[in-house]
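Here we show just some of the chains, and they stay where they sit in the whole.
Chain IDs A, B and C follow the sequence of writing; residue 1 opens each chain.
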Amino acid sequence: MKVAVTITLKKDVLDPQGKVVLHTLQNMGMKTLSNIRQGKYFEIEIEETNQEIVKKDVDSMCKKLLANLIIEDYKIDII
Amino acid sequence: MKISDNIIEKHGLKKDEFQKISKLLNREPNLLELGVFSAMWNEHCSYKSSKLHLKKLPTKNEYVIQGPGENAGVIDIGDNDAIVFKIESHNHPSFIEPYQGAATGVGGILRDVFTMGARPIALLNSLHFGDITNKKTKSLLNGVVSGIGGYGNCIGIPTVGGETKFHKSYNENILVNAMAVGHADKRKIFYSKARGVNKSVVYVGSKTGRDGIHGASMASAEFDEKSEEKKPTVQVGDPFTEKLLLEACLELMKDDSIISIQDMGAAGLTSSSVEMAFKGGLGMELDLEKVPCREKNMTPYEMMLSESQERMLIILNDGKEANAKKIFDKWDLDFVVIGKTTNTNKLTLKYNDKVEADIPIEALSSKAPIYDRKWKKTKKQNKKRDLIKTINLSFRDAIFKILKSPNQSNKSWVTKQYDQLVMNDTLLRSGSDSAIVRIHNKEKAIALTVDSSANYCNSYPLTGGKQIVCESWRNLISVGAKPISITNCLNFGNPENPEIMGQLVETIDGMREACEYLNFPVVSGNVSLYNGTNKKNIFPTPVIGGVGLIENLNKISDHKFKKTGSKILVIGKTFGHLDQTVFSNEILSLKNGPPPEINLINEKNNGEIIYDFIKKNLVNAVHDVSSGGIILALLEMSMHSGIGAKIAKPKHSLNQFEYFFGEDQGRYIIEIDEQNLNKVEELLEKSSIHYDKIGHTQIDEFQIEKDFREKIIDLNKLNNKWYNNY
Amino acid sequence: MRSTVIVFPGSNCDRDIAVALKKLQFKNEMVWHKDSELPKSDLIVIPGGFSYGDYLRSGAIAAKSTILKEVIKSAERGCLILGVCNGFQILIETGLLKGALLRNKNLKFINDDVYLKVNNKNRFCKKYSNNQIIKLNIAHNEGNYFTSSDHVKNMQDQELIAFQYSNNKGDVNEDYNPNGSMANIAGILNEKKNILGMMPHPERMTDKLIVNEDGLGLFSSILN
C-alpha cells in the first residue's frame, strides 16, 4: 500500500524558506501571489493491505520521526 | 481585566513580587504591564539571585575596554583592534526543540557581538547531554549539533571549538552554551546607552511573530510535566536574514548615524527598549501599531513579549533616517521608526494613540528585586584511600575502555558538521587545546577555548571554580597565547534550594580567586538557573570561554607530535590524584571523593615557563594535561599526528595507574628536540619547576614500558568508534 | 588579468576568494547580485556560501538573479567561469553545467580536508601535473553529484572531470568518497571547458599557515 504524508509548519511558526521563495516569485513577476508556505512530502510504501494498520503505522512514524510536532502538523493520505 | 493569582503565577512571578509591582506603580498593573514586568523581573533579565555574588568577580585588567554589563565584553589587543566576546546559554529551548533551540542560541549570541560594532570571526560551544542510554540523548545530540552548524555555516562564521559531554545529570535538562567572538575597531564600539531626547527609535530586521512568547520566563522556569504545554514558544531561526542584518548593521555603523543600538534577545522589544532607556537615564515612547508584524491581529502584549529572532532596536541621530533606511532596503530588511526617546523616565506603550502601558523605567530595572538567597557550604569529601586496590582491569584494558568512552572519544563526528575554515583565518581548528583565529590582514591572532568540569564542581565547587579558570588559562598557554580575559556561563539548578545556591556562591568564589591571581578577569557572561526537573538539579556547570592574544604568528604551538626521536617531558608535579577523574568514573565507577586541588602559584609558574618555551621556539608540541591524565594527553598527541611514542614512568614514582591517570592540575606535556634538552632543563631548574623525562617519540607505535604497545592507526580506530556507531 | 566575483546576499566565501585572487595579482572587482552589468573580465567567480540561505534548493534562487543572466552571456562568449561550492550549485541550477547536486549521502554538512585527483587537461588545472594529488577543504550540505551514467562516461571520454575525491595515493573509490558523488566527482567542466564547477574550496588552501597552498595552482593556471 502506498501512503502520502504531508508535513507543514504550524500556523504561527516562521517559515524562512517559504518567505524567500515568495519574494523570489514575486520579483519574477507573479503579482497575484500572496503567500507560500513550504513543507515536506513523503511517499511511503508499506507491505500491508489492512488500511487501519497502515494508518496506525504511518501515524506512529510521523510522531516518532517524520514530523516535529512542536512546530509541524502532518496529514496522511492513502494513495 | 483583573489580574488573578493564576495569571501572576503563569507569569513566573511570586505574590510578593506582584505586590511590589503594584507599589512601584501606585496601582495594579494591567496585563500588558504585567507581561513587561514578568519579562524584566525574571531571572534571565534581572539576575536577581546571582547579582550580589557576580559582583565579586574581577572585571578589569590593562586590556579590558568594557567589562560585564554591555551586550558583550571588549578587550584591546593593540593597533586599535578590539575583540568583543560573550557566551550565552540556550538550554531550555534546545531541550524542547534541539535544532531550532541550538540554532537560535547561536543567532542570539552573534547579535550580542555585532550589535557592538564587531564583525563576528569565530563561534564556539559547550554542550552537555544526558547519559547515552537515555532515550532522548541521541536525537538531542543530532538536533543540537546540526542546529549549531546550520546557523553558523549559513551565516559564514567558523565554529572553531567547543566541548561535548555526557552525564546523567543532564538527562532532562541539556546544556547548550554558545560563544561568539568578534573583531572591531576600538574607536568604533557601539553601546546600548541612549542619549538625547526626541531621537528616533528604529526597529530593523525581521518581522515580529508569535514566536517564543514568554521564552525568557520559560528559560528561567524549572521544568515539570507540564512543560510540554509550553512547547509552541520555541523560536525558529533564519540565519539568512541574520546575515543580512549583520551586513546592514555593519554598513550603517560606518558613519555616525547611530547613537545606540541593542539587539532584541530574550524578552525582545521589552528588554531592548528598557535597557537603552535605563542606561541613558531617559524614557521611551513606542507606537506599537508601527511594529512590523508577521501575523494579523497581533496584540501589544504579543508584540512586547515576542522573541522573534533577527531583530534590532536602534536610536538614530537627527536626520539620519533616510540614509539608514536606504541601507536596510538594500538588504531587504524592515526599517521602521516606531517611537522616540523622552525625558519622562517611563516606558510608554501606545497602540493607535491610546496609552496601553506606562511604567517607570526604574521599576523595571534598578528597582527589580535582588535576592540574597540562603546558601549552604558544600562539604569537601575525604580522599579515598588505596583506590587502585579496587582495580579489576589491566592497564591496557583501562586505556582501551577510556579511548572508547563517549566522553573521551574523538569529536570529529561533531566538528565536521561545522564549517571551521570559512573566513580563511582559522590557523588552528577544533581538536586542539585552543583554536587560533588570525586577525584578518594582520600578523597577529587570538586563541579561543571553552571549558567546563562539572564533576569537579559538583564534588567541591570552590576548587571546581578555580580549576575551570585555570584550565582555560592553560589551554590558551598551550598554543602560545597570552591569556587575556574570560567570559562565562554559569549553568546551575534551582537557586531557591540552599545547597544549589551554595554551589553557585562557592563556584564564583573559586573563579574569583583564580581570575585575580592569574590577572584573567571576566568581561562578560550569562547565568542560567533552574536547570533541572522536579527537584533533580543538574551538576553545577560553569563554562568558561577564554581569550588569549598571539602577537607573532610564528610563535604558536599545537599538541601534535612533530617528529620521531624527540624527547617528551611532563612539566609540573604528578601526585596521582584519582578521585573525581575520568579513571575513577569510567574504570572504578566511583562518584565521590574530592577533585584535584589547585595550587595557583605552581599553575602560574608552570604556565609562564611553557609560554616562554614557545616564544623561544624550544618546543615542537605542547599539550596541557587535563581529563584522563598524562596517558590521554600523550595518546592525543600521538593519535592526532600519527607519530608514536615510547614512554616509561619515572623510577621510584607512583603506581602506574596513579601516575598515568591522575589528574593533578597545572601540568603540561612537551615534545622537544634532543639538542634543546639542556637548555630546557636549565630553565626549568632555574625556576625550580618539577619535571619528568618520560620518553621519546617514534614511528607509528605507542608504547608504555612493557604493558602497552599499539599501532597508532588502531588507537585512532578505537577512539573514532563511539560517535559513528551511536 | 581581470576577475569579477559575484556577491549574493548570503555569499560568505566572497572575501576569501577575493583575497586569493589578489594574492595572484588579479585585478578583481566585486559585483552585487542586483547589478545588471558586469565589468569587463577574463574570469568570473561565483563564490561559496548560502546565496539565499540555501532555501528551496541550494543555488536555485541565485540562478534567477539579474546578474546571472549576464554571467550566462559571458559564458557563451567564452569567458572563464569558476563556481566554487555554492557557486557550483548555482552553475548547475542555471544549466551551464549538467547534472544535479543532491544532499550528502550521510545527510550532514561535511567540513573536512580531502584529497583530490586532478585532471590537468584544461585551463583551470594546467599548472598541476596530470593525476596530481592535492588536498583541499570541503564544506557543504549538498555536494552529492548525480547525473546519468551515460553523461559520466561522456565526461570521462572528453576529460571533463577535473577533480575526483581520492586518498593520498590517488585511489578513487567508495572509501574516499565523502558525500556519495557519482564516480567520486568533485569538479566538472562544460564541453567547451571554459566553465568549472567544483565543491572543494581552492581559496582556502592558499596560505601556508592554513594547511597548505594546494589551491594556488588553480588560480595560477587561470592566470596564464
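Here is the rule we go by: contacts are C-beta pairs under 8 Å (C-beta built on N, C-alpha and C of every residue); 3 or more make two chains touch, one makes a residue touch a chain.
Bear in mind the structure is a predicted one, so any value in this text is a computation, not a measurement.
The shown chains stand for their kinds once each; the full complex in the file has the makeup A x2, B x1, C x1.
Assume only the chains that are shown with their structure count from here on.
Spacing of subunit B relative to subunit C, judged by their CA centroids, is 36 angstrom.
Here the spacing of subunit A and subunit C, counted between their Cα centres, is 33 Å.
For subunit B, residues that reach two or more other chains under the stated contact definition are 238, 240-241, 332. Residues of subunit C in contact with at least two other chains: 52-53, 55. Subunit C contributes residues 52-53, 55-56, 61, 64 to its touches with subunit A in the complex. Taken together, the subunit A residues at the contact with subunit C in this complex read 16-17, 20-21, 24, 28, 38. Across the complex, subunit B is touched by residues 9-13, 15-16, 19, 48-50, 52-55, 108-112, 137, 139, 141, 201, 203-204, 207, 209-210 of subunit C.
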